[in-house]
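Here's the structure, in structure tokens; my notes come after.
All protein chains of the complex are present and in place, except for one that has been dropped.
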Amino acid sequence: MDDKYLPAIYTGFALGIAFLGWRIDNAYYLQLLIFIGLNTLLALSLNMLMGYAGQISLGHAAFYGIGAYVTAILSTTYQVPPLLALPAAVGAAMLIAWIVGMPTLRLSGYYLGMGTLGFGMIVHIVLREWSSVTGGASGFVGIPPLTVGPVEFASNKSYFFLVWAVVLAVIFLCRRIIDSRVGRALCAIHDGEKAAAAVGVNTRRLKLQVFVLSAGIAALAGFLYAHLVFFISPGSFGFMASIKIVTMVVIGGMASIWGALFGASLLTLLPEWLHAFSEFEMVVYGLILMVVMIFMPRGLTRGLMDIYERYRKTHDRQ
Amino acid sequence: MQELLQYLFSGMTNGAVYAVIALGFSMLYSSTDLINFAHGEFVMLGALCMVSLTAGAGLALVPAFFVTVAAVAAAGMLFERLAIRPVRHPQPIVLIIITVGASIFLRGTGMLIWGKDAHSMPPFLDIAPIDIAGARLLAQSVWILVIVTALAAGLHLFYKKTLTGKAMTACAVNKKGAWIVGIPFKWMVLLAFGMSTGLGAVAGASIAPITMSSYDMGTILGLKGFCGAMLGGLGSLWGAILGGFLLGILEAMGVGFVSSGFKDATAFLLLLLVLYVRPQGILGTAEVKRF
Partner (left out) sequence: MRFVRKDSPLLLAAALLTAVVFASAFPALAESGEKTWKIGGIFSITGPASFLGDPEKKSMELAIEEINAAGGVDGRMLEAVIYDTEGDPSKAVMAAGKLINKDRVTAIAGPSRTPTTLAVVPMVERANLPFVSCAAGNKIVEPIKPWVFKTAQSDIQAVASIYAHIEKQGIDRIGTLTVANSFGESGREQLIEQAGDFGITVVRSESFGAGDTDMTSQLTKIRQEKPGAVICWGTNPGPAVVAKNAEQLGLDIPLYQSHGVASPKFIELAGDSAEGILLPTGKILVADLLPDDDPQKQVLTDYIDAYETRYDETVSGFGGYAYDAVYLLARAMEGTGGDKEKIRENLENIKGHVGISGVFSFSQTDHNGLDPSAFVMVRIADGKWQLVK
């Protein structure tokens, strides 16, 4: 029943996005929606790893940063056309993920969390200290805009369509993976790694593959970010950035693609709402994290669904 | 030679700080199997409370110390009661997010109470730095060393000799079994949190004279303290001290002989090394990965 409606839902969503892009002209709102799109990509990437495969990663912003910096360095210092820098950026992140993933994914639980955190911190420090290449703590200026053939994606409107087209493509990709045998194997790993191994799932290889894939998607987001703002600095890819990505996935709802979209939207817009409280922003942010996780550990979307289900059940009895 | 000795002493100063923070982490883990990401923030609370009480309220050193520890321990127990106990399915990811959220919350609260500036405090005893073969060691570092050794010894006795201590260990080993023999599990966790955050407060109060205390000092200290705890063996008290000191000394050596820019990376590289090669750390027992 559900699968029948899926293509309709996708088309509807795509049309909705196209409509928004067509009607909204204000550059600020477009910018906001672009950032939501980028955050959705990040949330999707981590969702595949954490939500479906059940592997905690507290250093995911590192891949975001690697994607951004590789394209920045290649397209600015070495004058490589951005379109060619794209596979390099994504490829570099995936390679690093593969190398780091092999020893790290053998860990689990808290140890895995700390291992990924350590990795994320090291990448951040390298980006900050290797100033001859990355520009150091002062950041990297002068990134050229993205050109695909004759089209230059320099305006907010064109970038809006670009980013959301990519988001839709990635959603589609993730959906295909989840609905396949691979996806079921991932869930098996999530529910019980030993049991999954017992029924013949190659857990090590699968975990590594998901890790590499999610690194690639995050790097893609980094690539898009670099060519949007034309300036990047290590501060955007540190520990707090990784925590923000985790928050988006967790609050939006793990193991839910639309939850990732919701989580990304919420977290991008939250600072706008909290602006009135500017001094209290940290306090409110931390409070929201704690409260949502204590009472709705499966994320807001599922949490609200659970409440709805319980309400329906008590009413059905009458 | 003088340089090497100085690096060693610098390392011991930082190492003492890491050791006392690591002790809090390890102690909590050995009692409850939990890792409190907000631990660094409790250290911050301890430091800033101490500064406020001695400078602002004009309390003498010793009473200020005890009030600080008591207040922060109380805050820790409140935290456990409100944020940890209500969790129905305590999986690692949930607890990690909750403690991370708590850390952000506490940092924001710290900023509201103490402002964004740094605060300093005079050392416990006004002694000139100790001169050994041309290298200098701060008196306060020796203080911290003494305090942390005393604490570890005290905790050791607590766990081995007192009934409460043994009950706490029992809870960590097997929840159901402890409950069956009548140990009030919930009280044990509450007590463990109070003790752990109290230790954090001791750490903060002791390092306030050396560091500049500010609302955001907790995060990186917490992370490095955790690295020290892992290095020495999570759950092992003496391991926490050893790991903390070793981390501090290796960092200082790294600055001295390699480069100062990558100093922070030392802690995390060591962490990864420990995780990959010997997750139980130097002094830890071959730990079952519980999650």
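Going in written order, the chains are labelled A and B, and every chain counts its residues from 1.
The working rule: contacts are C-beta pairs under 8 Å (C-beta built on N, C-alpha and C of every residue); 3 or more make two chains touch, one makes a residue touch a chain.
What you see is a predicted model; the values in this text were computed from it and never measured.
Participant: Which listed residue, A:Ala169, A:Val291 or A:Leu304, touches the chain dropped from view?
Facilitator: A:Leu304
Participant: Taking the entire complex into account, which one of B:Leu138, B:Leu191 or B:Ala205 touches the absent chain?
Facilitator: B:Leu138
Participant: Which one touches the absent chain: B:Cys49, B:Ala75, B:Ala252 or B:Leu275?
Facilitator: Looking across B:Cys49, B:Ala75, B:Ala252 or B:Leu275, the contact with the absent chain belongs to B:Ala252.
Participant: Could you pull out which residues of chain B are in touch with the chain that's been left out?
Facilitator: For chain B, the residues touching the absent chain are 3, 6-7, 9-11, 13-14, 17, 111, 116-120, 122, 129, 136, 138, 207, 210-212, 214, 216-217, 220, 252, 255-256, 260-261, 263-264.
Participant: For chain A, which residues reach the chain that was dropped from this view?
Facilitator: 1-2, 5, 9, 26-29, 31-32, 35, 52, 54, 128-129, 131, 136-139, 141, 187, 190-191, 229-233, 235-236, 252-256, 258-259, 261-262, 265-266, 269, 271-273, 275, 278-279, 281-282, 298, 300-302, 304-305, 308
Note that only the chains that are shown with their structure count from here on.
Participant: Within their complex, state which residues of chain A touch chain B.
Facilitator: The contact residues of chain A facing chain B are 50, 56, 58, 103-104, 107-111, 113-115, 117-119, 121-122, 125-126, 129, 239, 243, 246-247, 250, 279-290, 293-295, 297.
Participant: Residues of chain B touching chain A in their complex?
Facilitator: Answer in residue numbers: 35, 83, 86-89, 91-94, 96-98, 100-109, 111-112, 219, 223, 226-227, 230, 261-262, 264-265, 268-269, 271-272, 275-276, 279, 289-291.
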